[in-house]
Structure formats: C-alpha cells, structure tokens
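Yeah, one chain of the complex is gone here, protein chain that is, but the others are all in their spots.
A and B label the chains in the order they appear, each numbered from 1.
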Amino acid sequence: MRQSHTVLAVRTPGRSLTEITPELARWVGQAGIADGLLTLFIRHTSASLLIQENADPGVQSDLERFFARLVPDGDALFEHVSEGPDDMPAHVRSALTATQLAVPVLGGRMALGTWQGVYVWEHRRRGHAREVVLHLIGE
Amino acid sequence: MRQSHTVLAVRTPGRSLTEITPELARWVGQAGIADGLLTLFIRHTSASLLIQENADPGVQSDLERFFARLVPDGDALFEHVSEGPDDMPAHVRSALTATQLAVPVLGGRMALGTWQGVYVWEHRRRGHAREVVLHLIGE
Partner (left out) sequence: MRQSHTVLAVRTPGRSLTEITPELARWVGQAGIADGLLTLFIRHTSASLLIQENADPGVQSDLERFFARLVPDGDALFEHVSEGPDDMPAHVRSALTATQLAVPVLGGRMALGTWQGVYVWEHRRRGHAREVVLHLIGE
C-alpha cells in the first residue's frame, strides 16, 4: 500500500463552476496507484467542491440561479458584512455543499459515472486563487 | 493493510429513500477486514447518499416534503427542462446532499450510531437502476 499527495492550484474567474476533472485524471494516472481512494479537500470556506453533470451547461447556470435565490447577496439577515455583500452568502453556500470529496480509483481511473464531472465552486463574485489538497492511497 | 471494492446495484422505486445498511453490513462482514474505512460513492447526479434516522418512517416523509418545497418540480427558475420537470430539481437536491460518504469500520462492523441507517436517495420521480461504488481499506 502506498500514498501520494499534492496541492492543486485553481484560479477561478468569480462565482461559477470550474471543472477540474482533467487535472485530477492526469494526476491519478501518473501516480502509479492502480486501485485505491482519491480524496479532495478545499482549503477555503467561501468555495466548495461539487460533483455534477458535465453534459448540459444549463445545469450549471440553473444551479447558480437556485443558490443565488436561496442565499441572496446582501440579505438583511446577515451581520457579517465587513467583507462584502457576497461573503456571508459564500460561507452559507459552502456549508450547504462539500468541503471534501472522495472518489474510488479503479484501474488507474476515478470511478466517476458517465455524466459526472468534478468542480471547484467559487462562491465569491470575484475570482480567487484556490487550493485543493489531493490525497491518494492504494496500490 | 488491504483493500477491497465492489459495485452495489440499487433499484429505486422512484423519489424516496432506499435503505442499503444491510447490504453494506453483509459486504463489510465478509471482506476479512476488521478495522478500517468504508467509502461509498454514488455514480449519479440526480440521486445521492444519506445517513438518517431509521426508526420513525415519518422522518423520511418529512424530509421528502421539505425538499419538495425547497426545490419545487417545474420551478420557472429552471432552463434545463428537456429531461422533465423533476430533473433539474434532482440535480439541485444532489448538490445539497452527499455524493460520497465514509464510515469507519471497527471489529468488522460499520461504526454507525444506534439510530443511523444508510440510504440511497432517489431524486427523480421514476425508479432508476443506481450504482454505488464501495471501497474498504484496513486490516
């Protein structure tokens, strides 16, 4: 049994989904571990990780619209406003989604379903430099 | 240290919770790994995994009603409607819940709490054939 880890740097363009499936596949493919478990961990509280359909881009824009309605920027409910009207909504959106994901690896590939892609979900309006820690264990 | 994996096929009857705790317990019990970590990964974006109370069935119907109100089928907000009025809500419900779960294994058994059951949550109205990848590592 062996393990490997790295940090994936992801530059986001502002609130949206940035697909990282190809980068993950590349790193898993060269790690020399055929079967095991890949864990992703995002080191932020205003961005999160998501596995979603990567076929119709309309799914992504609908997700954005739903979350913008559920957790409106500038909501009068929030007291934590010093970092901008989109900061507390970003924390809530992070709490409602995932900071960490794990994907089994089989035959050197992530065991994703046909339509599944892995995304970094930026919840702030402005782009940020985000870090995702990757950990792979197996043999 | 050893690992084992399989794919659990789950036939859902349409939008509802299907308990898979017994199937998981059986597979873990025969894997020959006393202590370790079980990871579940669902290979779909319109169904998810949930750990919830398995005592009162009213908890499950209340969960369904809450999510049906929070993410209504046929919501005019959604543009992705080509796969039916319940498809985009299913994607949103998946984003709000879990695609992956991990449960520590101790003494050959999942370390679940007294009232915890593990479920596949079908978010589409019609039944589907769902796949859950299981990965177990330990010794």
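We adopt the following convention: contacts are C-beta pairs under 8 Å (C-beta built on N, C-alpha and C of every residue); 3 or more make two chains touch, one makes a residue touch a chain.
A quick note: this is a predicted structure, and the numbers were derived from the prediction, not measured.
Here one chain is not drawn; of B:V10, B:L24, B:L37 or B:L134, the residue touching it is B:L37.
The omitted chain makes contact with just one of the residues B:L8, B:V81 or B:L101: B:L101.
Touching the chain that is not shown, out of B:L63, B:A90 or B:L134: B:L63 (per the contact rule at the top). On the side of subunit A, touch with the chain left out of the figure occurs at residues 1-3, 5, 39, 41-45, 70-71, 77-80, 82, 88, 91-92, 94-96, 98-100, 102, 131, 133-135, 137. Although one chain is not shown, part of subunit B still touches it, namely residues 1, 35-37, 50-53, 56, 58-59, 61-63, 65-66, 69-70, 96-98, 101-104, 106, 111-116, 137-139.
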